[in-house]
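Only a single protein chain was left out; the remaining protein chains are all shown in position.
We just call them A and B in the order they show up, numbering each chain from 1.
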Amino acid sequence: MSETPETSEVDGAAGDGTPAAGGALGAAGRLAVRKTYKLYIGGKFPRSESGRSYEVRSADGSRFLANAALASRKDARDAVVAARAAFSGWSGATAYNRGQILYRIAEMLEGRRDQFAAEVAAGEGVSAQQAALLVDLAVDRWVWYAGWSDKIDQVDGSSNPVAGPYFDFSVSEPSGVAAIVAPPRSSLLGLVSVVAPAIVGGGTCVVLAAERCPLPAVTLAEVLATSDLPGGVVNILTGQVGEVAPWLASHGDVDVLDLCGVDDPALAAELEAAAADNLKRVLRPADPDWTADPGLGRLRAFLETKTVWHPIGT
Amino acid sequence: MALTAPPLADVTASADTLRRFLRGLPPVDQVGAEARAAALATRSIKTTAKAFALDLAVRMVDLTTLEGQDTPGKVRALCAKARRPDPMDPSCPAVAAVCVYGDLVPVAVEALRGSGVRVAAVATAFPSGRAPREVKLAEVRDAVAAGADEIDMVIDRGAFLAGRYLDVHDEVAAVREACGHAHLKVILETGELATYDNVRRASWLAMLGGADFIKTSTGKVTPASTLPVALVMLEAARDFRAAGGRQVGVKVAGGIRSAKDAIRYLVVVNETVGDDWLTPDWFRFGASSLLNDLLMQRRKLATGHYADPDEFTID
Partner (left out) sequence: MPFEYAPAPESRSIVDIAPSYGLFIGGEMVDPVDGTPFKTVNPATEEVLSEVVAAGPRDIDRAVDAARTAYAQVWSRLPGRERGKYLYRLARLIQERARELAVLESIDNGKPIRESRDVDLPLAAAHFFYYAGWADKLAYAGFGPAPRPLGVAGQVIPWNFPLLMLAWKVAPALATGNTVVLKPAETTPLTALAFAEICQQAELPPGVVNIVTGAGDTGRTLVEHPGLDKVAFTGSTEVGRQIARSVAGSSKKLTLELGGKAANIVFDDAPLDQAVEGIVNGIFFNQGHVCCAGSRLLVQESVAGEVLDRLKRRLQTLRLGDPLDKNTDIGAINSAEQLERIRTLSEVGEQEGAERWSVDCPLPDRGYWFPPTVFTGVSQAHRIARVEIFGPVLSVLTFRTPDEAIAKANNTPYGLSAGVWTDKGSRILWAAQRLRAGVVWANTSNRFDPTSPFGGYKQSGFGREGGRHGLEAYLDV
């Protein structure tokens, strides 16, 4: 299953890309260069316009991992603008092209397996072995979705045998811009499982990463930025669900609201009610087994069915 | 009405201008045209409206016999019927015309003298139109000289389908000239033109060439007249007049056998071109058996019960 050599015991001390690596001099006597975890908006990596950040600690709270950007209302706004701007190009690309780009992302993910595994292990508090497995699943999940780009319409579309001299067919089209609250505990596999279905059909998204373990999301952003994915197709925010999600839920230029990762039922209800203002399609909170076969439910949730009629005659 | 066409006079300046003009006419969507005709066919024409329509239809009939076995006797019988379609009912109007082959025009002229019923003759190598132009023109001149009031010519469908539109036009114009005082009806034979786009183009061609009437069919080809074909031709006549042309009549012929069918055509006329065309001067039915069904329906309306077919003369 794993072709890469076993990574070091992921404990953050090896200077190997683990978050907050190189707190001390490594074995080779070299101080590691740490990464700044920033937002990903419109293909760029800005800090929060608010200048704020928040401390990300290991799952057990024992270790400081990094400071993540604490996204603000305006960051959310900018992300929606970027997602909207990217929509026409991305939805207008051929399905083959989207599939190619998504597959390219999987290739890039594969190349960063170690880094992801380290971040997942640290952030989710799972064993290195379990983290590696989750990363593998995430890469495979991405590959699975990538392949759907030029197949979903063949499965979901139809030609409709209407009772009259008309050719009538239905095709799937992306709903538009989705705002997604990523699963709070599955920081990479869960994230990938909500982002990929949102974009494979041509939609664009703003995703709010798992609040307490956002680091894999930022690393995913780095993968996306180097994978030919047009800027703005995926925009990743880190921050607090309670602060940012309401702005996304009430945003008039967001078409789909995925509340997947909203743990608090009262907040979820509030967000769903806010989404009613412009009749967003809403996916309610869900905490499925992310390792299981995801089915087509999520993929379909980001698509519209368009039916076209034309007379048949000479 | 604004029509994005060049002035009609220039249209036939050359084969090119004519072709461009015809191709520039708005296309006809088959399904839409047929749906419109089908919707009009659901109109319910009852009581006074039906009485009006039946009488009007009788007055619009070109009572026709176009058979190899036609004889003077047959034509005289038909003419008698044309003058007094229902001998038992003096209120029944005469038909518009009797339509025969050219050689029988003298018989019909004689039989209809003083009746006001006109004599129409088919000409130009009816029904195929396959003869040298001089032969066709001679046929027309002969029928007119014999006293025909109306000439029903056929267009050269071969030329039309080959794209030689100017030839078709010129032939219509030549026949128009040969007709002299006689009215010219131009048969498009829509069943051979196959598409509504062709029907519209052929209608314009005939009207540009000088047709007084455009007519659907010879009756010798299936399909003959249909409601949507009539609709498209009426629209063409309407548009031609609106574009600065003359008012041109429309004649539907072939396969119209029942009063119900005839009334449907009148509804299409009424709701497509309106009152201006609702007279025998501007709309005709080419038919034979239709007349008796019109008469039976008249009788039913008058008496309230269904009649015995043998109460009406067979010719």
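In this text, contacts are C-beta pairs under 8 Å (C-beta built on N, C-alpha and C of every residue); 3 or more make two chains touch, one makes a residue touch a chain.
Please read all numbers here as calculations on a predicted model, not as lab measurements.
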Seminar exercise, completed: Touch with the missing chain holds, among B:Leu18, B:Ala33, B:Met60 or B:Ile256, for B:Ala33
Seminar exercise, completed: Where B:Glu139, B:Glu235 or B:Asp261 are the choices, the one touching the absent chain is B:Glu235
Exercise. Of the residues in chain A, which ones touch the absent chain?
Worked result: 155-156, 158, 160-164, 166, 168, 170, 175, 255, 265-266, 268-270, 272-273, 275-279, 281-282, 284, 295, 297, 300, 304-311
For this session: Mind listing the chain B residues that contact the chain we can't see here?
Result: 1-4, 26-29, 31-33, 35-36, 42-50, 52-53, 56, 235, 266-267, 270-271, 275, 278
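Criterion: only the chains that are shown with their structure count from here on.
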Problem set entry | Distance between chain centroids, defined by C-alpha means - chain A, chain B (Å) | 71
For this session: Flag every residue of chain B that touches chain A in the complex, lowest number first.
Result: 29-32, 34, 194-196
Exercise. In the complex formed with chain B, which residues of chain A make contact?
Worked result: 164-166, 311-314
